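All protein chains but one are shown in place.
Lettered A, B and C in written order, each chain numbered from 1.
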Amino acid sequence: MAGNSFGQLFRITTFGESHGEAIGVIIDGCPAQLDVDLDYIQGELDKRKPGQSKITTQRKESDTVKILSGVFEGKTTGTPIAMLIPNEDQRSKDYTHNVDVFRPSHADYTYQTKYGIRDHRGGGRSSARETAARVAAGALAKLLLKTQGIEIVAHVSSVGRINSPNITITTADEFIAEREKNIVRCADPATAEEMIAYIDSIRKQGDTVGGKVSCHIINCPVGLGEPVFDKLHADLGKAMLSINAVHGFEYGSGFAGSEMRGSEHNDIFLPKSDESGVKTITNFSGGIQGGISNGMPIEFKVAFKPVATIMHAQATIDSKGNAAEISGKGRHDPCVVPRAVPIVEAMAALVLADHWLRNRNSILPK
Amino acid sequence: MAGNSFGQLFRITTFGESHGEAIGVIIDGCPAQLDVDLDYIQGELDKRKPGQSKITTQRKESDTVKILSGVFEGKTTGTPIAMLIPNEDQRSKDYTHNVDVFRPSHADYTYQTKYGIRDHRGGGRSSARETAARVAAGALAKLLLKTQGIEIVAHVSSVGRINSPNITITTADEFIAEREKNIVRCADPATAEEMIAYIDSIRKQGDTVGGKVSCHIINCPVGLGEPVFDKLHADLGKAMLSINAVHGFEYGSGFAGSEMRGSEHNDIFLPKSDESGVKTITNFSGGIQGGISNGMPIEFKVAFKPVATIMHAQATIDSKGNAAEISGKGRHDPCVVPRAVPIVEAMAALVLADHWLRNRNSILPK
Amino acid sequence: MAGNSFGQLFRITTFGESHGEAIGVIIDGCPAQLDVDLDYIQGELDKRKPGQSKITTQRKESDTVKILSGVFEGKTTGTPIAMLIPNEDQRSKDYTHNVDVFRPSHADYTYQTKYGIRDHRGGGRSSARETAARVAAGALAKLLLKTQGIEIVAHVSSVGRINSPNITITTADEFIAEREKNIVRCADPATAEEMIAYIDSIRKQGDTVGGKVSCHIINCPVGLGEPVFDKLHADLGKAMLSINAVHGFEYGSGFAGSEMRGSEHNDIFLPKSDESGVKTITNFSGGIQGGISNGMPIEFKVAFKPVATIMHAQATIDSKGNAAEISGKGRHDPCVVPRAVPIVEAMAALVLADHWLRNRNSILPK
Partner (left out) sequence: MAGNSFGQLFRITTFGESHGEAIGVIIDGCPAQLDVDLDYIQGELDKRKPGQSKITTQRKESDTVKILSGVFEGKTTGTPIAMLIPNEDQRSKDYTHNVDVFRPSHADYTYQTKYGIRDHRGGGRSSARETAARVAAGALAKLLLKTQGIEIVAHVSSVGRINSPNITITTADEFIAEREKNIVRCADPATAEEMIAYIDSIRKQGDTVGGKVSCHIINCPVGLGEPVFDKLHADLGKAMLSINAVHGFEYGSGFAGSEMRGSEHNDIFLPKSDESGVKTITNFSGGIQGGISNGMPIEFKVAFKPVATIMHAQATIDSKGNAAEISGKGRHDPCVVPRAVPIVEAMAALVLADHWLRNRNSILPK
């Protein structure tokens, strides 16, 4: 109810502040007998961790995850899985300047007003550090989905006004391999180079820039998504919008679809020639019809605003409402999207795992 | 769990198929002693009902709502409020043609596959008729919010590529009065005329077109929204994406914000000169920071795809996967956005009422 | 959240006041393709309805149920099932005497204080009439469970100090047939006669008396119940305690078990000689170990206090706290347990159906 849980059957609850002792997550509802590949989970966290490259924050944290419960002899047991990620690099003094001053376009003012108290160190609970717990839980969800052949892949499709061309995905592994060849995590090498140069110049100006992440879900079976409120894209949308800095979500034809006509937008079914399931000529539906997956690739896009912490002096107010000035200190990302890719994938995996479990009761078994 | 409930504290559950006996909704969690203005609720339903004008479907239903429980002598009693809307105009025979054929970009195929059975008449549960129940419940939520001064207003900001200029909202009542002067529900009269002419031409071609609805929430107090998953904009996003035909959601700077720099995107706080609360110079945050309302107007936009039912012959498949042809029959909307305005407002009201109740426990009372 | 819903996956929400227009229930989460036997559902309601015999209230209501949604051509479709039971015999004037007076041991005072308003007619929402909606929903749950061979049977095991001997159950049908031979619904004919005579004498005195209902669940598979909070007996206990007038719940050895030693209480496993599952010599565990069904019959007992409405003058207070006098009017039950039998079964069925669905995700499918 207080908003720190997500999912219905595959349900996670996260905890922890950026400069407290640790952050973590409990996963309740993972079926028993899933093989838990801890290296895979750590690998996902490594894609999100700070200090990866010159275009991310230079803060250093290993983000090493530890499983406290729910796994026995390498397998899930059906009991809650607790994962802990200790906070290592807690330069709290970087944040003494914002005890009494509200940083513009941050959550300082709203947390302080809502709760009358806040852990001001590094954003506390509102810090994007919380998303490490999501990535850890999402990695487990991915392992669950992989047993069913479902794969989730995302990449950076835009940085500022630089846009990647559409990528044809052959296999998930190949797509990821291509994407991981560059530090901006764009699957198109030429665009990636351009993006990196641009972010680097933005960084040198002490400024930040926004971007977009595109996500594809491959081999999703037909039937996932629960009408009428828990439509698959509605839950994907909520999942994405709950990520720090996200300001927009669209799937399939998205915003562009609102400018189209029905006669061009309708996805025409192809006659089935074999048992491989139904296909449509176009995929403006983004793999989801009536809120339920239709077997085509699920496709959506997530828009991130520019990081609010910039290295310039900005006018602001203090906790009494008086004029003040603030300037970013510490080590921050000039652009959030390269590190957001594993977060988008993780949140998508959590939605899919949940809906896959939910859909198992759609029809009365014989 | 099966997806027909929405909200946590102000919680609704809808039921009913488009061609069954009735649709309806139960609202659980509305505080006692709220004055229930049934005329207001019916008035909201009238804005959604079919047959309003030449640019909506010509189907006729009065959509008369009846309250079965939870209201005593004009006030809520704290017990569940059941509202029933009988289905009147059930020309089921209009739908005999799609028993065994899947309409393109509809939910026929996904429902049939997910459940192995479906009420094929008029889309059954997947019909947008279900949203009438949402509008009825949302009207009650609006009455609750009005006791706190919170107002929600939406209008059609785009039809196809025709876009309304931004509207400065003085008061909710004036905005609504202006919007209701035309049948497309755009608050800018000149744009409205253009939109109406365009929809009418589309209708004559037997085609359909998409559009966008913009929504503004005025006088929202600071503090609504629950970190980290139930951020206010995440719940608004899910609410909007759960409406039939919606393919995109953005708030504040939205997708355009992803192209901006931090130095231009940050909303600078103005020093408080009085008790009226904090203000920012710009509102790229859309009234929400860190997932929590900051007291500025909440602003978001919703993209609707074109209606899938068109009056042209289209290739499709039957339930065995064989090639078939289908052509829209019956009475359908050429463009859904004029009737979507009250639905967007209703869903927003449900989110706000829920979060307003949730926020009442944020701080321990003395 | 407001307490009118029950269950997680097989979830019901009830609504309605005793003297409003109707009561009803929405069932969300029933899998598709279940055959809906409306006669069976009505038959269950008939066992609860008033006016059945000389030892129940003489109020007359047919309690005819109508299905508004979720069923198509005799089968569930996976969409929410709404059931409506109109209120027929609304002698509201029987209740004008308690507008301003609080009936002792009723819910008048607590509802009035909690909500500041109440529908005083016949107890309004606090009336046991609400349980008719539970019986209707429970009947559907029973139909679901029957497809898996699971049967739920209850009977009146005590009225006041008159106790039935333990009954050996051969089949559910035989047990029910025996129980239905008498109006008190005790499966032991000799005890039944005694109980009936006793209730009749109590009724003539204008008084009421309590009693107990024993319930048996047969053919329950191993594995139902979710540790650690949603133990099967914990959810059964909550279900029973939520029935009007229930003051106690015990399963297996129950309260008597608290006086036993471990060496006599432990249920010793019998070696398996075939595939029919594990058996224990005794069943002090009541078919549940560690909160999970173990395949033995599930057995529990429910204690009902005497009905609070008696035909004697009683001292009480009015809404201002002043001394007043009240005397039962209208038509009331001298003993609630004969009509409580189908309610106990219904609530047990709702718990079992829910846990049966939940358990289907315990182990990762291959």
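What we mean here is this: a residue touches a chain if its C-beta (ideal position, glycine included) is under 8 Å from a C-beta of that chain, and two chains touch if they have at least 3 such contacts.
Everything quoted here is computed from the prediction, not taken from an experiment.
Colleague: Kindly name the visible chains that come into contact with the excluded chain.
Modeller: Checking the complete complex, the chain left out touches A, B, C.
Colleague: One chain is left out of this view; which of C:Ala82, C:Leu145 or C:Ile202 touches it in the full complex?
Modeller: In the complete complex, the chain left out is touched by residue C:Ile202.
Colleague: Using the touch definition from the top, which of C:Pro50, C:Gly138, C:Gly252 or C:Pro342 touches the missing chain?
Modeller: Spelled out, the listed residue whose C-beta touches the missing chain is C:Gly252.
Colleague: Spell out the interface residues on chain B facing the chain that's missing from view.
Modeller: Residues 1, 9, 29, 31-34, 76, 78-79, 144, 147, 227, 357, 360-365 of chain B touch the chain that is not shown.
Colleague: Identify the residues of chain C touching the omitted chain, counting contacts across the whole complex.
Modeller: Counting only chain C, the missing chain is touched by 1-6, 8-9, 14, 102, 104-107, 109-111, 113-116, 125-126, 130, 158, 160-161, 202, 207-212, 222-223, 225-231, 233-235, 237-239, 241-242, 247-255, 257-263, 265-272, 278, 280, 284-286, 289-294, 303-310, 312, 314-317, 321-323, 358-359, 362-363.
Colleague: Identify the residues of chain A touching the omitted chain, counting contacts across the whole complex.
Modeller: Missing-chain contacts on chain A: residues 1-5, 8-9, 11, 13-17, 20-24, 26, 28-29, 32-33, 66, 68-70, 72, 75, 77-82, 114-119, 124-125.
Everything that follows uses one rule, which is that only the chains that are shown with their structure count from here on.
Colleague: Have a look at which chains touch which and call the overall pattern line, ring, star, complete or other.
Modeller: It is complete, because no pair of chains fails to touch.
Colleague: Could you work out how far chain B has to rotate to sit on chain C, using CA atoms and steps of 5 degrees?
Modeller: Chain B sits rotated relative to chain C by 180 degrees.
Colleague: Looking at where chain A touches chain C, is over half of the residue numbers used by both copies, so same, or under half, so different?
Modeller: Same-residue interface.
Colleague: Could you put a whole-Å number on the gap between the CA centroids of chain B and chain C?
Modeller: 39
Colleague: Roughly how far is chain A from chain C, centre to centre by C-alpha average, rounded to an integer in Å?
Modeller: Each chain reduced to its C-alpha mean, chain A and chain C end up 46 Å apart.
Colleague: Got the chain C residues that touch at least 2 other chains?
Modeller: Only 1, 9, 29, 32-33, 78-79 qualify.
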